[in-house]
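In this view, the complex is presented without one of its protein chains, the others remaining in place.
Which chain is which? They are A and B, in the order written, and residues in each are numbered from 1.
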Amino acid sequence: MANEAAIINAVARTSLWLQPHRIVLILIALGLVLSAAFFMRWDWLPQYYEMGLIGIWRSLWILAVTCVLGFLLAVPLGLAQATGSFWFAAPAKVFCTVIRGTPLLIQLWLLYYGLGSLFPQYPWIRESWMWPYLRQAWPYGVLALTLSFAGYEGEVMRGAFAGVPKGQLEAARAFGMSRWKAFRRIWLPQAIYRALPTLTGETVLQLKSTPLVATISVIDIFAVSSKVRQDTYLTYEPLLLLALIYMTITGILVFAFSRIEARIPNKIG
Amino acid sequence: MKTVLKTFAAALLLGVAAMGVAKADPVKIGVAAEPYPPFTSPDASGKWVGWEIEFIDAVCAEEKLDCVITPVAWDGIIPALTTKKIDLIVSSMSITAEREKTIDFSDKYYNTPTAIIGPKDQKFGATPDDLKGKVVGVQVSTVHAVYAKKHFGSTASEIKEYQTQDEANNDLAAGRLDAVQADSIALGEFLKSDQGKACCDLKGMVAPDDEVLGPGVGAGVRKEDTELKGKINAGIKAIRANGKYDEISKKYFDFDIYGGGGAQSN
Partner (left out) sequence: MPHLPDLSQACLPPTQPSAVRANNPGATLIDALLSASAAGIIELLSPYPPGWGGTLLVGLLHSIEIALGATCLGLLIGTGGAYGKLYGGPVVRDLLAVYTTIVRAVPELVLILLLYYAGTDLINQALTAMGYQRVDISGLAAGIAVLGFVQGAYSTEVIRGAILAIPQGQIEAARAYGMSPGLLLRRITLPAMLPFAIPGLANLWLIATKDTALLAVVGFYELALATRQAAGVTKAYFTFFFAAGVLYLLLSLFSNLIIGRIEAWSRRGMPSLKEAR
């Protein structure tokens, strides 16, 4: 019975969603896609297929690393602003303001071309163990994207920390928890729960920032598409495919986050 | 509701259109929006200067064309031409068979050899063996990028592509590259700068490969713009004949950059 009802419900929902005009729209969209597939040039695909996969992998890798590192950095930034004395709060506030107030592209170029052009003046840098890394472009991209994520998410974490009701912390202290334990067991988890809903949006925004690393010669998926454009002199095809790739990744991210969020109890605080 | 939306759409289009209406119909000369001395380079007041700017000004004056310099990104300069954002590419672009599939070129107006430069403290030449295990920098979508990949791709450890030539030069000075391949005059200009003098010197000229490097630098035009192409060709011929070309060149170079043949530029 329940099963039947569920099926009827699902059918009803589908038919509600699949109104006549939607069918027409979908047909038009299909027509556009098919005509794009037939009338545009896609013969370059086999040649760049492998390069494209490596590019996608690199973009995702940069996204994952910078989001994780950025979040780890955002926690102390938020905490410093929410509680810390002036000497902790002020630098954190300045950092967040500067990061949020300047374009990521300028931060990236300042780090890569600006700092990079200063290094050769110091022989000890060139002789140190860091040099093989400093020579490459990706560490600068990862650093800039991490700082950027930390700057935006730090502001979110400040609000999240401040939003945890005082009573919870007082209760924890009354239970005899040490400050550190209260922080670890009560304050931090609750603040992170509060910040989680913003993470989807911030991660998607971060994904949309990753193509900037192509301007400092990191070969991500955007750079691969630029390469195709330059090699084949095609304008639209590589860009359309690139847009489709980013939309797919965004879709997967949003879906994955919604699944994660559904598992987390939303009754908190 | 529909009428409201329609009015909105029309207002938007007209608004955008009104902002963009240009008065006359000048020939838009596309140059790469980056410093590429001594050919095209912005000065501190935002004006474009250099040999190539003076050259095309002379051609335009000769043919009584109303020309305006329009900087666009180098890596999108051919699409900018085909989508009519510019009418002519005058940006040290080599005439190659590959590019001629998409656009047309005027006659060549200069031709110089291709060079490799590197750090002073390393000794090497410009052969594939010399560049073994080295990181070579080139500018994207140039003949040098194609050449480096074809000839050094198997020996060099990496071929890095930069959006602008000065960024590749800067990374060589910063020690991130072991060598840079580009037009010999542009690299010569870099080696003359304080930054270039301190770090790098000329390693040699690459072996010629006419198929990749092409017969010289020409002005790019749309395939259907045969009239403009004809005018530019006539202009080049005229300033070559009346001495204007040599007069401009003498200000910048102490040799003939028109060149006979062989390997050359961007």
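Methods note: a residue touches a chain if its C-beta (ideal position, glycine included) is under 8 Å from a C-beta of that chain, and two chains touch if they have at least 3 such contacts.
Everything quoted here is computed from the prediction, not taken from an experiment.
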Among A:Trp57, A:Tyr133 or A:Tyr236, which one touches the chain that has been omitted from the display? A:Tyr236
Given B:Lys85, B:Lys149 or B:Lys237, the residue that touches the chain left out of view is B:Lys85
Consider the whole complex, including the chain that is not shown, and state which of A:Met51, A:Leu110, A:Leu134 or A:Met177 touches that chain. A:Leu110
Which residue, A:Thr102, A:Ser128, A:Ser178 or A:Ser258, contacts the hidden chain when the whole complex is considered? A:Thr102
On subunit A, residues whose C-beta touches the chain left out of the figure: 19, 21-22, 25, 97-98, 100-107, 109-110, 113-118, 121, 204, 207-212, 215, 222, 235-236, 239-240, 242-243, 246-247, 250-251
Interface with the undisplayed chain - residues on subunit B: 1-2, 4-5, 8-17, 19-22, 25, 33-35, 37, 41-46, 70-74, 76, 79-80, 83, 85, 163-164, 166-167, 170, 173, 193-195
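Simple rule for what comes next: only the chains that are shown with their structure count from here on.
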Nearest whole angstrom, what separates the Cα centre of subunit A from the Cα centre of subunit B? 36
Using the touch definition from the top, list the residues of subunit B that touch subunit A in their complex. 75-76, 78-79, 82-83, 99, 101-102, 135, 140-141, 160-163, 167, 170-171, 173-176, 199
Subunit B partner contacts - residues on subunit A that touch it in the complex: 113, 116-117, 119-120, 126, 131, 135-137, 215, 217, 226-227, 229-231, 233, 235
